[in-house]
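Let's turn to chain A:
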Amino acid sequence: MRRGAMIFSGIFLLAILVVLPTSQAATVKPIVIGVPTSLYTPFGRDGLKAVNLAVKEINAKGGVKVGTQRRPFKVVIADTRGGEPNTPVHDALMAYERLITKEKPDAIVVGAFRSEVLIAGMDLVAKYKIPQLSTIAQSPGFQKKFMKDPKKYKYLFRVTTDALVDATYLNNTLDILKKKFGLKNAYFIYQDTLWAKAFSGLMSRHCKKTGWKIVGFDGYAAGATDFSPALSKARESKVQLIGMVWDVPLGAGVFAKQYAAMKVPALLIGFIPPMASPMAVKTLGPGVEYSMSIEFPVGASLPLKKLPKTGDFLSKFKKEYGALPEAAAVNSSAYDAVFILANAIERTGSLNPDKLAAALEKTDYAGVSGRIRFNKQHIAVFGTKDPKKEGVCVIFQWQKDSAGKLKRVPVYPAFLAEGKIQLPPWMKK
Partner candidate 1 sequence: MERSPHPFFKVEHLRKNFGGVLAVYNVSFELRQGEFLGVIGPNGSGKTTLVNLITGFVKPTSGKIFFKGKKITGKKPYTIAGLGIARTFQMVRLFYNLPAYKNLIIPLCSSRVKRLRGGRYGEKDDEAIDLLDDMGFERDSRVPYKDVGSLPHGYLKRLDLARAMALRPDILILDELFSGMSMSEVASTLPLIEKFNREGLTIIMIEHRLKELFRVVDRVMVLNFGEKIAEGTPDEVMQEDEVKKAYLGIDVEIPPREAV
Partner candidate 2 sequence: MSLLIYGLINSVILALYTVGFSLTYGISGLANFAHGALYILSGFVAWSLMNAAGLPFAVSGILAVLITAAIGFAFYWVLILRVRGIPLAELIVTFAAGVAILELMTWKGFYGLRYSLPVFVNGGVEIAGVGIDYQRLIVLASGLVLVIGLWLFVHHTRIGLAFRAMAQNERTALSIGIESDWIGALSLAFGAALAAIAAMVVLPLGVMESTIGYDVLIYALAVAIVGGLESTLGMIAGSFLIGYGQIAAARYIGAKWMVIVPLAAIVFVLSVKPSGIFGKFKELEERV
């Protein structure tokens, strides 16, 4: 049994090596930022990259001024695993807790990918009193829980958009489509998870109110791999618009390809990550043309001419990592969050969580995604009016430019638009 014994001692050695702290000759104690998130989802992966980018920038300038001393940022990470809803929440919480108790971060950014982890983790963060700027999960459940005990949860902030805001943008676009092209039959498909359902529910309710005819409202399980039932139904019932909200890459990809393949004569709009991604043409082929998608908030993956900050951030990102972020969502929020944190630390001159939380509440920062302030529910104020007053999103459409190359063209809101919404030729009569 010598071999068995050797293997076991090998495993233990490995374990010891992993837990051994790596010694660092640091003269100034860094400010530790924790990034517990689903590191293998595009959102988590790129969010972390954005955080590192921001940290690099700040450290290059000598760090953050805490009182009299300039201290650098240091990023520690924890993988909460899984983009699918079937990875254990307890395990994610355990990762969270390990990060908090072992690495003793002064603040947490990015945070959970899945809404249920964000919401379940709120108690944990409150217990350890660590200011958290979460930038991925969009569930309105955050506000609901926050309002139950604002004092307890005062350390928690959300820098990115809320599903409610995203839906407003889409709704306004729907209004334009109705007015401009006279579309009236709509079909909604959503991934059967909480935020997507809330999101698409808002859209369909809006449609009902404004005189659309809702042909279908179907929830598909996150793991779905065939959308032909909905698509054929849509095709048969002469649907002119398909609204889709999805976040898991797999189903969205199948849908995008199947939609193109089945030639459903309807305009596609919503949030479909692979279709909104800068790589969409390469991944999904030319079928993406005319599809419209929301990017929330601005600057996540699409440089906007009218908001130079988005271009700055994205070109830095591209220079550092060789490619644009994969997903058209939340990356700029992660970048902004670090600066917001630095800003708050400098204002209060302390890392004390209570003071920091109070300073964060007073945040007023002009970031990539617009002007960021927090409301009473500790979520960043987003709107559709003016990036100088609030955070904004953008809706874009895949269009061919003069050279015949597919490009994402911002079409809404007007102050960001670089082109007009085009109706596909196969929809014109």
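Following the convention adopted for this analysis, a contact is a pair of C-beta atoms (placed from the backbone, for glycine too) under 8 Å apart; a residue touches a chain by one contact, two chains touch by 3 or more; residues count from 1.
As a selection rule, all candidates are chains of the complex that A comes from, given by their letters.
Small disclaimer: the values here were computed from a predicted structure and weren't measured.
Screening 1 or 2 for touch with chain A: in this complex the touching candidate is 2.
Interface residues of chain A facing candidate 2 in the complex, by the touch rule stated above, are 40-42, 45, 83-84, 189, 192, 218-221, 223-226, 228-230, 232-233, 235-236, 248-255, 257-258, 260-264, 273-274, 277, 279-280, 282-286, 326-327.
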